[in-house]
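The complex is shown incomplete by one protein chain, all other protein chains being positioned as in the whole.
In order of appearance the chains are A, B and C, and numbering begins at 1 in each one.
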Amino acid sequence: MDLTYTGAQQEFRHQARAWLAAHVPGDPLPSLETAEGFAAHRAWEAELHAGGWSVVSWPRRYGGRDAGLTEWLVFEEEYYAAGAPARVSQNGIGLLAPTLFAHGTEEQRARILPPMAGGGTVWAQAWSEPEAGSDLAALRSRAVRTDGGWLLHGHKTWSSRAAFADRAFGLFRTDPDARRHRGLTYLMFGLRAPGVTVRPIGRLDGRPAFAELFLDGVLVPDEDVIGAPGEGWRIAMSATGDERGLTLRSPGRYLAAADRLVRLWRERGEDPGLRDRVADAVIGARAYRLFTAAAAAGGTAAAESSLNKLFWSEYDIALHETALDLLGAEGEFADHAWAEGYTFALAGPIYAGTNEIQRDIVAERLLGLPKGRR
Amino acid sequence: MDLTYTGAQQEFRHQARAWLAAHVPGDPLPSLETAEGFAAHRAWEAELHAGGWSVVSWPRRYGGRDAGLTEWLVFEEEYYAAGAPARVSQNGIGLLAPTLFAHGTEEQRARILPPMAGGGTVWAQAWSEPEAGSDLAALRSRAVRTDGGWLLHGHKTWSSRAAFADRAFGLFRTDPDARRHRGLTYLMFGLRAPGVTVRPIGRLDGRPAFAELFLDGVLVPDEDVIGAPGEGWRIAMSATGDERGLTLRSPGRYLAAADRLVRLWRERGEDPGLRDRVADAVIGARAYRLFTAAAAAGGTAAAESSLNKLFWSEYDIALHETALDLLGAEGEFADHAWAEGYTFALAGPIYAGTNEIQRDIVAERLLGLPKGRR
Amino acid sequence: MRFRLTDEQRAFAGSLNALLSASGTPAAARSWAAGDTRPGRALWSRLAEAGVFALAVPEAYEGGLGPRPVEVAVAFTELGRHAVPGPVVETVAAAALLARLAERGLGAPARRLLPPLASGALTATLPSAHGWALDAGTADVTLVADAAAGELRLAPGHGPVRTSADPARRLARPSPGGELLAAGPRVAEAARYAADWAALATAAQSLGVGYALLDRTVAYVGLRTQFGAAVGSFQAVKHRLADTLLGLAFARPLLHGAALSLRTADIAAAKAAAGDAAYAAARTALQLHGAVGYTEELDLALWLRKARPLRAAWGDPAWCRAQVLADAG
Partner (left out) sequence: MRFRLTDEQRAFAGSLNALLSASGTPAAARSWAAGDTRPGRALWSRLAEAGVFALAVPEAYEGGLGPRPVEVAVAFTELGRHAVPGPVVETVAAAALLARLAERGLGAPARRLLPPLASGALTATLPSAHGWALDAGTADVTLVADAAAGELRLAPGHGPVRTSADPARRLARPSPGGELLAAGPRVAEAARYAADWAALATAAQSLGVGYALLDRTVAYVGLRTQFGAAVGSFQAVKHRLADTLLGLAFARPLLHGAALSLRTADIAAAKAAAGDAAYAAARTALQLHGAVGYTEELDLALWLRKARPLRAAWGDPAWCRAQVLADAG
């Protein structure tokens, strides 16, 4: 059992650090939930890609460095420690790409991954529907067979990034007679294709962090179906396993955030009344890093990714609440550096499977408790 | 709306304070969960009764002062502020007596209440059974009709005080054909009567705070049945309503405990890391006093007593945890003044209806949420 | 001792509730956030007619009904329940400040300003300890008490306006200088007294915000179904809502007790409890609404965004608890 890095891994860390030090913008970019900020973040993705740091864990032929999980974790630590911008390509890189690696065709990977890596195509997710939130199997939007493809009809919502993104992926009902999990198909479609209406939705701070999608006969060619028709649920479940796992929230993000919190606490005179909560932020970031390292070394059971998701989502809120409490009455200013992070953190226990569902999963699959009626 | 006391109430407070100052033992009595301590507490009840302070809210003819609820609350504040002993007669005064006032006969009241008030008869409760804890309607112990009375058979457990008490009260199944709530009868019986075996049970600190009762043909004369046979559930529910309400935990107890906690915090150098938790103990005691005062002024709905029980039981544990944290490694000593209080507090969320049940009640009866499967 | 609201006080709460339900209050709050204060000022006039701004104005002044701190607690609970925008707390605190100065012999500013404050003709604000004043950009007058100099002034303007996480709250620092209203050592004491009234009214607002969040969430989970059942029938959901009610139900008597005593420590205890209970209600409301609660589109957002700023305003949790301990034991 060890926590040491190889010489090559240390060299990789130094390379990443040096590149980031030279390239990370001195001033924070505008929020990526604005048109201006989205464009700036897209440009940053291109710069990152040009440096070879956009998708370090991918094969070289798609723009990556063939880096292992440990290297990826190292890169993420350096990325957040450098104060680098949020990743506008997160939905694509974290959710769609693993699905394509597992279930896509070589043609799809060669066509889709390179522009994803360079920010040329930014992806939105299109999972939820108004009546299917936690209960994803209740989806109603449908894809109807047509010549050489499918026509999409229906209504998706909470589509992250969709206000400004280029394309989206999600599940559609292709067999109207099959119930619940069955008869769903995993598809990709363009957000500016004929028949798509995107209605941005403002989140609590008013920024259009997601959108509703109204789909009226949107054509999806067969080449944009992932896996076999009717296999969507199985494919998506492996993707949502990833969504709850390592790739959604890297430890580097929280190590850097805990460092910022300690600095804030010091700057504000080390209020001893908040000492334990600041220490818990440090302890929690370390715990998350080590939990992740253990998962990386041992392989993660799907239900363990529920523990992971519960941890980071509640940790993130607690950390930001502590920061806002340190700021006192000044903590209410919307333009404060901690305010956007707080708003972002608040969504954590809701999306990617609510924390209520995650606790049910932990209790039933890891502890073996009887399935209740919920 | 006011919080002022009448001149008579203030005079009552001063009388109580003066009597307590003159009579409360200088050294704490031994724990009432020991034979020696039980005897000492019984003697204290007699002294309290001789002074006329044992049951201030009862009618004078049974040993009380006809005091109103406000006076009773005043007395309790003075009682705990004076550091007076725990009340070994609590089960009788708090649970059985209200039942007798509501459902007993005048003969029963005249026979039972005076020795209860003076500590001559100390009462234990005999509600739970091994398979009927939170689910009290699952009781199995039975009373079989005999000439002029009933014969008890069965097995009761978690009978508080029963290791040393004189008599007990509880519910027994008198109609074997009636299911669940129906066919239960409210009875009283002697703990040293033929057919009773008392097996004391040590609680976590080893003290026999409760006992199992094995009942094998114990004779209960008709005069010791409260209300009509078969009416036991209805009668007991009104008593458990009281148990969760004002009379189980008076605010005076927590006001005094919060004061002791603040003194401990000051003595230990006012650790600012525990400042907020000490303040919350002060705030909570005040909140509980005022909530009680509002309930006293407005009448309490039965479901509101669930809020009350949730509050004091969790407050009491939080307060003692804060005290033990203030003591650091010394907090583990079993003979420390805070240790017994902590052990006692730990039972709070379990007995008198678990806090899980109380939350179900609050959600369903106060908030009107749908009854689930639990 | 009769620690319950009188029939008159209950009727007053009920009439404010009815008035605000009928007055398009959420729309007024959204307009206020967008920079259009006209619907909010119209609402202000109706609240003034109902007597809300006269409660801190002594009866000796034209239009005055006060001082009536219990009625302030009752009224501001309703203002919180309906997310009324504007410097409502600050206007009441300004009246308390002026009335206190007058009691101490400095009556001129009170004679000039209390009648129009009571009638609703004038809105007022004043900065709290961190120097920012709510709605300094739109209030008619901004009072600035300089405790060190012993001066009360009418600020001549204000600095840049900043928006709060609650977009209906805009804050600015008053400009220095301006007309001198009063001078002397009593200014500092009157400012502390005004801060107590502000904290009391803010605690009441928090409580109302918490109850609004609870009520809306209970209604939502009763209707929303997932996995074939009402979300409100899941035990974890029920227990979380029960805990939310528990927090609010024990903050409420603290608020009323503080209004009766007007002691700083009692007000601080009420504010700590109400602020925490309302914030917990917001966390619960957001989680149990799920994604739809995370948007600005539901009116729910009006309360969700208000809970945390109110918890910090006019005495944050740490300050409140320090006051409680300074007074305890």
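Assume contacts are C-beta pairs under 8 Å (C-beta built on N, C-alpha and C of every residue); 3 or more make two chains touch, one makes a residue touch a chain.
As the structure is a prediction and not an experimental result, all values here were calculated from the model.
Of the chains displayed, those contacted by the omitted chain across the entire assembly are A, B, C. Across B:31, B:90, B:157 or B:292, the single residue that touches the chain missing here is B:157. Listed residues A:12, A:38 or A:288: the one in touch with the omitted chain is A:288.
Only one residue in the set A:2, A:107, A:147 or A:177 touches the chain that does not appear here, and it is A:2.
Of the candidate positions B:11, B:36, B:66 or B:135, contact with the hidden chain is made by B:135.
Where subunit C meets the omitted chain, the residues involved are 234-236, 239. Where subunit B meets the missing chain, the touching residues are 128, 133-135, 138, 157-158, 201-206, 210, 271, 273-274, 324-325, 328-335, 339, 342-343, 346-347, 349-351, 354-356, 359, 373-374. Seen across the whole complex, the unshown chain contacts subunit A at 1-6, 9, 70, 258-259, 262-263, 266, 275-276, 278-280, 282-284, 286-288, 290-291, 293-294, 296-298, 304, 307, 310-311, 356, 358-360, 362-364, 366-372, 374.
To be clear about the criterion, only the chains that are shown with their structure count from here on.
Farthest from subunit B in terms of Cα centroid separation is A. Taking the mean of each chain's C-alpha atoms, the chain closest to the overall C-alpha centroid is C. We define each chain's centre as the mean of its Cα atoms; on that basis subunit A and subunit C are separated by 38 Å. Between subunit A and subunit B, the centres computed from C-alpha atoms are 53 Å apart. The multi-chain contact residues of subunit B, meaning those touching 2 or more other chains, are 275-276, 372.
With touch defined as above, residues shared between interfaces to two or more other chains in subunit C number as follows: 229, 234, 237, 317-318, 321.
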